Structures are given as structure tokens and as C-alpha cells.
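Removed from the display is one protein chain of the complex; every other protein chain stays in position.
Showing chain A:
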């Protein structure tokens, strides 16, 4: 983070493309557009950009805005609200000058541009912001390919154009990912559009791993474990009789849709009266909690492992296990407060497809759904390096 001298320089530099000053404390769109634009770093500064709340944009004067904890929290929340994807890397801080307080948001250039806010690629053109045109988007895309570090952005060699279902991308994904008016004016080749969204690697002429997982005809060719295995057992051990079994495999969009439909039929619910007029619905397991944990597993699993996601239903409990233990900044000490993403591109896709609303809330939401339904809290096995296991017990009522 910057010190006071640097802050003063930024405030005074009215022509800089690395700083946006504002006195508004409520203009979400403006804030998110600025964060998105700094993350894209179109001018190629390779240095962070700053959104400064509490100073006038035309002369850099500090206005003496009240920087409340709530404002700081709101600013931080933009990082994982899911509105800006891929997730921006940023720090929020209150800084005090003799003239007054400022909220300073430091946004580091993204490793995986282009970053979109509500389906639009915001960039800086000098001191102003703009929406990237096709040429600018291509420049950003090219920057990504040699920087890409996460598994899902690496090239999936051998997965060429013929292995992809371009219709799936065009008809279902593209329309959800890109603002409608931009789709209308888009005349680019489908593979270039995939490249701009991180699913195609132009330099190697193959899909990225995320592209193969989401849009290839058979992802199992490249990721033998990319499936979800559902088994219902009669008793509480793996040796007991199997009552039902299913496997969900194929492109991720189809897997998620089938899984969603399946879950809706899985837990029969019955109404229970709480008064003459009211009733509540009780089920043995709340569907949204199970769904949340499965989505968590799909998002965070290690796709390089040959093991599937396991969704086992024993008598009295459900276990959901995914290959790959805690990742990156998430450790047994920081779980579940810290987030990190083994597969940020897949996380972004799940947000765009609507399976995730906000990032980093899955565990808390699960526990709330469970407690609302009368189940004990879920139990997580987090100290295994090779897998992550969640166990849910049946409601006592």
C-alpha cells in the first residue's frame, strides 16, 4: 500500500491513468468500473491503480468525507461480489491527511485480463474510462496467455477446435457472459471470442483447460476424474448395500444442469404446521445446502486428479468429497474466512452461468441453510492434503 507522499502525488496528478478520484460514496457502478479498468491495466503500467474516495476529480482537493467502516466494507466487497470477473486483486484502506480522511482502493493489474464488470471490459484511456473495443480486447487477451498461472488457464494440448462444441459456447455461455449490446456488434471468429473469455489459447491453437472442461465433447479424455459420482448406501459404510447410483459426466454446463435437476427430486419434503395458518417445509436435508457444497466441490476440486467428486449418502448422513485439499491462502487456520481459487476461470464461469451468486460465502450459506432446516452444522475435514470432505447429518426432527 502507498504512503502519504505517494498519496499526495496521486491526488495531484490529474492526468494520470492510474488514479480515479471521487467524492461520491454510493456510486457502485462508478467504483466497479474503476476497479475493473485498473485490473485490466490497458496502458500497461504494470503498477497498481488507485480509486480514491473523498477527493474531487477535477482538482484533487480533499473533501473531508466521512470514511466509515461500512464504506470500507462496501468497497472491499466488490472484490468478491462476483460482479467483476475474473476476481480482482485489491486492498482497501482508510488514509488520513490533515485536510480529511480518504478511502483508498489499491487494484493490482490482473494476471488474467480482460476483466469484465457486468459483461463489459472497462479500461482507462488516459485519465478517462471507456469500454474496450475489439482491438483493445485482443491486446489484453494476448497479455494473458504468457502470464497465465492457474491450472484452468493453461493450454489443454490436443483439445482442438473439432473437440469443442462451439454451439454450447455460442448459444448458452456467450449470451450470459457478455452484455447483450456487445454481443450484437460482435463479428469476431468464435475461437477469438473464446480466447477473449479465456477458453482458447491462440498461441498453441488449443483450448485452455477451462475451455476443455466447459465446452469439449468429452472432458474425460483429458480429465479422467471430471465427473460426479452419486451413491446411496443402505447403511453407514461403503460395504453396505447400494440402493442407487448415478454418475454425472460430460461438459460442465450439462453436468451442472443435470445435477441441479437431480437434486430437486432427491429430497422429498413435507409441510409441517407451526400454527393454524402457517406451515414450514421440512426435509431430511436442505437441498440448497447440498447444492452449495457440490458447487463448492466443482469449483475448488483438483481437475488433475483421477478421482471424481464423491457424493455419498449413507444412513443418517451425506458425505461430499472432492480431490484436492485446501489451496493457496486457505489453510486450516484461515478456513473458512479466507478464499483462494485453484480454478478461478471455472469459478468465473459458474458465476456467469448463475450457479454462484457471491464468492467466498459458500460455507457460511451452507451452515445457515442447515440451521434453518434444523440440521446440525456441517463438519469439514480440512487437514488432508489430497481431499476435502464435508459431512452433513440428518435433521433430528
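As a working rule, a residue touches a chain if its C-beta (ideal position, glycine included) is under 8 Å from a C-beta of that chain, and two chains touch if they have at least 3 such contacts; residues count from 1.
The criterion applied here is as follows: contacts and distances are computed from a predicted model.
Chemist: Since a chain is absent, check the UniProt entry for it and pick the matching name: "Quinol oxidase subunit 3", "2-oxoglutarate ferredoxin oxidoreductase subunit alpha", "Amidohydrolase" or "AAA family ATPase".
Modeler: "AAA family ATPase"
Chemist: Just one of A:173, A:223, A:285 or A:341 touches the chain that is missing; which is it?
Modeler: Candidates A:173, A:223, A:285 or A:341; residue touching the omitted chain: A:173.
Chemist: Of A:191, A:284 or A:352, which residue touches the hidden chain?
Modeler: A:352
Chemist: What is the set of chain A residues that contact the non-displayed chain in the whole complex?
Modeler: On the chain A side, contact with the omitted chain comes from 26, 28-29, 171-173, 175-176, 180-181, 183-184, 253, 256-257, 260, 352-355.
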